[in-house]
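Sharing a structure here in structure tokens format.
What you see is the complex with one protein chain gone and the rest in place.
Entry: subunit A
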Amino acid sequence: MAHQAEVSMKVNGAESKSVIEPRMLLVHYLREELNLTGTHIGCDTSQCGACTVLLDGDPVKSCTVLAVQANGKSITTVEGLASKEGLHPIQMSFWEKHGLQCGFCTPGVMIAAIGLLNENPDPSEEEIRLALEGVICRCTGYQFIVDAVKHAAQTLREAGETKVAMADSMKA
């Protein structure tokens, strides 16, 4: 039992290892230890979803997970989406369909959308809205976000992608 703990996890395909205090939240680990500041903090009540990342492929709120709970696991953040070839289709779609205004919520929204598209490559509008129930956007009114996710789904289907991201496999 110690006030320090060693954690190692795979973040966007790269191994990371640190000694941290067990009280450190995963979102702070990502932002402050690994300098991955694309994952945002928008509330202190676990409600806004700006901090959403994939934990072993599933969307979770990284402000409500201790970094030690992610020990040995694999994390994808918004930084893991683009590759050398360019933006990820979900990012292109948010751009083309104006799926953001201020952009604060966007990293979490895109990650939540990827969680959906990994399970359901052809979601209905209702399914998209349900999948985004855990992210709050105070700018867009959601319509263009839904359009962007729909467009991303179509792009990915046309490209024959079956699995949208784990960033590591995307980059391979």
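Here, a contact is a pair of C-beta atoms (placed from the backbone, for glycine too) under 8 Å apart; a residue touches a chain by one contact, two chains touch by 3 or more; residues count from 1.
Keep in mind that, in the parts below, contacts and distances are computed from a predicted model.
Asker: Refer to UniProt and select, among "Carbon-monoxide dehydrogenase", "ABC transporter permease", "Methylenetetrahydrofolate reductase" or "ABC transmembrane type-1 domain-containing protein", the name of the complex member that is left out.
Answerer: Missing chain, UniProt protein name: "Carbon-monoxide dehydrogenase".
Asker: Just name the one of A:S16, A:T37, A:T64 or A:Q101 that touches the chain not displayed here.
Answerer: Selected residue, touching the omitted chain: A:T64.
Asker: So one chain is hidden, and I want to know which residue out of A:N12, A:T52, A:T106 or A:T140 touches that hidden chain in the complete assembly.
Answerer: Considering the complete complex, A:T52 is the one touching the chain left out.
Asker: Residues of subunit A in contact with the chain that isn't shown?
Answerer: Touching the missing chain: residues 1-3, 5, 21-23, 25, 28, 41, 44-47, 49, 52, 55, 58-61, 63-66, 68-69, 112, 115, 130-131, 133-134.
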